[in-house]
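With one protein chain held back, the other chains of the complex are shown just where they sit.
Let's turn to chain A:
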Amino acid sequence: MPPHPRDPLNRRLFLQVAGLTTLTGLAAACGGERPGRRAAAASAVPLSRPTSPATLPLHADVPAVASGLEPEKGGTLKLLNYAEYISPDVCKAFGKEHGVEVEVTVFTTMDEMIAKLRTAGEGFDVCFPTPDVIAKAAVGKLLQPLNASYLPHLAGVWPQLRDPFYDKGSRYTVPYNAYTSGIGYRADRVKSLPSNGYDLLWDAAYKGKSYVIDDAREGLALAMLRNGVTDINTEDPAKIKQAGAWLAELIPRTGVKVGISAYQLVAEGQATVHHCWSGDMINAQAYLPKGVDAEVLGYWYPDASLGVVGTDTMAVPRNATKPVLAHMFIDHLLDPKVAEQNFSYTGYQPALTAITPEKMVTDGFVTEQLKSTIVTPDVYARSLQILQISPPAEALWNDAWAAFKAGR
């Protein structure tokens, strides 16, 4: 039988198109090294640790704002923050007092915040970085040094954070909030709390109802801490891989899911145990369905040094158009009264000595059961922190997490 004239032609065309895509890859294989590409400034960024604090560099061309100036008038004070991470009422009141509009631009990741700070022509006045990106933001001249004379309320901040290891002398940042990463749970469904609360997530009794925070560092650190490994900033490939393997145990055992909506899932009961941030459980109180008592919410955080604490900070970007007002705004947020009002909106606790677990219970911020969500200077001192690591190590953490998420 003679071949059908149509078929070979089409097959050929198909192969051509398919081959074209492969060819692109092959052609690319001929690529060479661009001269001078490897010149990298990464080594200039100090990796700060509590044991080896970093003093961030100052730059002659990035001066701090002079003391004793009048705040800028009119226009817009531009904040760069996570979504719903500052009280709109606090912003509005400040704006009214100083005759400005306070406008929040939101980001979802620190990478995105850095990208926004680097965008030319975007003059943000206050941003809210996490300690792990402060060093590179300072080295990369994205922030301006702070002038402490505008920040009298800094005295009310926890002593450790007035001179933190990630920014000795608070040159560029002041603390905003503190939180821990622990296990949120439904007290009405969890029969008994194991001595190692992390075991709740490994308990098959909560199959289909347990969640891990959807974040590479947090998730893998959880697996390490559950197994007593405290080296949560390790760059050792074997240790990172081991953490991934421990985490993967959860897939067959509990059908674990990943997410960052503990405040909603635990409150509504879709999750029985949820690896989460302390602020999630504080917020969960507002997400309880009608008729469900706040007593059903529980939060476990280890007594020993096997927990993760985190802080967020406030800084003034280099391109701020209202630097004096920006300082005043930061100081405003450090005022205990304002801070408490802000706390009641965000659910994340200001790192101020005026905020104690007892006061938060009596002020009705949290139930007695959720007292464990409040971070104290003692908790901060004994806890571990997720810190900046080198880019190659970060790639290892991400790949281990990606492998876990691929469901292998």
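Operating definition for what follows: a contact is a pair of C-beta atoms (placed from the backbone, for glycine too) under 8 Å apart; a residue touches a chain by one contact, two chains touch by 3 or more; residues count from 1.
Everything that follows uses one rule, which is that contacts and distances are computed from a predicted model.
Peer 1: Mind telling me which option in "Electron transfer flavoprotein subunit beta", "Aminotransferase class V", "Spermidine/putrescine transport system permease protein" or "FMNH2-utilizing oxygenase" is what UniProt lists for the chain we can't see?
Peer 2: "Spermidine/putrescine transport system permease protein"
Peer 1: Quick one: which of A:Val258, A:Val292, A:Val361 or A:Leu387 touches the chain that's been left out?
Peer 2: In the complete complex, the chain left out is touched by residue A:Val258.
Peer 1: Where the complex has a chain not shown, which of A:Val102, A:Leu151 or A:Ala216 is the residue touching it?
Peer 2: Only one listed residue reaches the unshown chain, and that is A:Ala216.
Peer 1: Would you mind spotting which of A:Asp111, A:Asp199, A:Asp231 or A:Glu368 touches the chain that isn't drawn?
Peer 2: Once the missing chain is taken into account, the touching residue is A:Asp111.
Peer 1: Need a quick check: the contact residues on chain A for the chain that isn't drawn.
Peer 2: So the residues of chain A touching the missing chain come out as 6, 10, 13-14, 17-18, 21-22, 24-25, 27-34, 37, 40-42, 44-45, 108-109, 111-112, 114-115, 118, 136, 139-140, 207-209, 211, 215-216, 251, 255-259, 270, 391, 394-395, 398-399, 401-408.
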